[in-house]
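Everything on this sheet refers to the single structure shown next.
A protein chain is absent from this complex, but the other protein chains hold their places.
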């Protein structure tokens, strides 16, 4: 059974990275899908935290937004937004933070603010949300982004959330710990190189060539010493994900019928 | 019907000062008695806040300690201790703070820390508790203290809680608003003089002479231009207080029988 | 003690041109009815504050009520961008929009500082980020104990905060639960607080340590059942996801936006009529 699309592939690759019992700060979209897939497969005791306040939430279906009722109903506790950021994220209790962005550069700095100049932007994006502090304070961050030349760029137009800044020990020198450990795209997986902190290809998805991934990248992309082919999704992974998506579809349909 | 003792008199005088609808930060002892007496007589809508967390509490009987169950059970809400001090006291929501102390000086600075030298004290007192911030942040503070020469002193051994510091505009210059508006003793009522902020006698209890109050004070006590005799307790005040004390006595007896 | 005016009276009394206002809610309990009333009363030059501006602030911006927005994330949750917000920033329509950007963490710290009577709040934040370059209300300070570099943000104290809650009692004590966001802080940070509620009840029957705003911290309580539509109210009604999805097309062009606002909001006498006009439209 093939995965239905590359989004599902990204979800499964991201889910694999999450260990059981780890504490994961989750955003909406693929992060939420991946975190819940991990919980429903190999990581039943993973602790999911959403920035709207739910801690230890175990939704049966995927929330559409970060503050959905299903998150509160299935959580161990729901705290206020100031508390989620102060006691929980800043308090050092988050192992893995999940981030997306409109742009990422070769040192894994993220832009979710503007394309173009800040004061007269070409595209005004939604903005930072919880990202700057997740990027600064989670023990590691996983980044999920579609692999396009205009998204993976030499230098982001605006640093919303710090990655490795100018590379090397720049992040550490600035006083930040943690940092991006993995960038999951729809072509492969990039990781920061040990010394330089430049993102290099560690995994390629089955059927993706080196040229193809280089071509889709806005900087002169390099490869790790050993590049592996990503394990194809297992039947367990695919089934769990399909069931989750199906439950979600049914729940949303039911909800719409109630409302209109 | 006479009041049973001067403590009751102090309680009644303090209670009179509390307006209906005012928000009152209450400590244990006479402050708690006075605040609840006010609530049971002329100020039914007074809002009582205890530093242990209860807000809008309406106890039937007097709590023995600041964190008694009866305070939580009858409160509009119970918040954490960090919140009571940050959102509620520091947030500027307290009209009247009630304080006691081991010593007060002529500029209404309070000592509840040590008698003698801090590093080798003659008497080690319990310490600050909530007093420094109540003294700094309530819109006004009422101070209740037995009138004795060793308690009303020229200069306190240690400033735990700021009154008018060195007098005049010293408090304002230091960046503090509010301040003590009244000192209620068992002989009379002192208030800070308009300009100098030195405590002067504003009221004498019936039967107390100027010499007597001067003699019981550790500085050369002066008198306001107009000194009045404190109104004796009314029957309503006395009855309400006696009923409150009686209910408290019965409740405590019952409690002891349950426990032993 | 809280008053119990009608929503239109309350908005007329409390919200003035040029005010700084915050209509909070994190997906949950968004005070749409109150926001529509502000639009209908034609307020201008507002500074609007919220962690997660969504459709409601998009509507207020598009209708020209807003001079400045203080925010952290301005999008349509689960759907995409806010077109009226973008049009204001990118093209100055209907007029230029000033912005002051923070993160969720920093804005909740700023409102918490506001509620706490502090002039600033501190957090570990913004190191390496470009945001402080464009916001003079973010500065860095050094911890006198550890030497750590910390971000300081200026406290925010809105003129008026508006929230939606599940219940108030007849004295005006307010109870909310579920995803409570930064509503309590926002309410306590403001000079005046207006709360719209689903129900007014004799007794709140609040659990111990619940999220409660005592009556004396609330200026006005307005009984507006359904007033958080199309967001949701925990234990009352679910989120109308369709309305969020439809907003994308409605708000894409100035024309469809203006017409929709005129038809559904400006012409409606009250929030109940607005919801009826939507249902009529969708059938």
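The letters A, B and C name the chains in turn, as written, and every chain counts its residues from 1.
As a working rule, a contact is a pair of C-beta atoms (placed from the backbone, for glycine too) under 8 Å apart; a residue touches a chain by one contact, two chains touch by 3 or more.
Please read all numbers here as calculations on a predicted model, not as lab measurements.
K.L.:
Among A:14, A:40, A:55 or A:187, exactly one should touch the missing chain; which is it?
P.N.:
Of the candidates A:14, A:40, A:55 or A:187, A:55 is in touch with the missing chain.
K.L.:
Using the definition of touch stated at the top, determine which of B:44, B:127 or B:232 touches the missing chain.
P.N.:
With B:44, B:127 or B:232 as choices, the missing chain is touched by B:127.
K.L.:
Name every residue on chain C in touch with the hidden partner chain.
P.N.:
Those residues of chain C that touch the unshown chain are 117-120, 122-124, 137, 139, 141, 143-146, 148, 150, 152, 154-155, 177-178, 180, 207-211, 234.
K.L.:
Spell out the interface residues on chain B facing the chain that's missing from view.
P.N.:
28, 51-54, 64-69, 71-72, 78, 80-82, 85-86, 89-90, 109, 113, 118-119, 121-133, 136-137, 158-162, 165, 171, 174-176, 252, 255-256, 258-260
K.L.:
In the complete complex, the non-displayed chain touches which residues of chain A?
P.N.:
Against the missing chain, chain A presents residues 21, 23, 45, 47, 55-56, 72, 76-79, 86-87, 90-93, 137.
One rule holds in what follows: only the chains that are shown with their structure count from here on.
K.L.:
From the centre of chain A, which other chain's Cα mean sits the farthest off?
P.N.:
Greatest centre separation from chain A goes to chain B.
K.L.:
Suppose each chain is reduced to the average of its Cα coordinates; what separation in Å results between chain A and chain C?
P.N.:
27
K.L.:
On chain C, where are the residues touching two or more other chains?
P.N.:
If we look for residues of chain C contacting two or more partner chains, we find 112, 184-185.
K.L.:
If I count partner chains per residue in chain A, which residues reach a count of at least 2?
P.N.:
Residues of chain A touching two or more partner chains: there are none.
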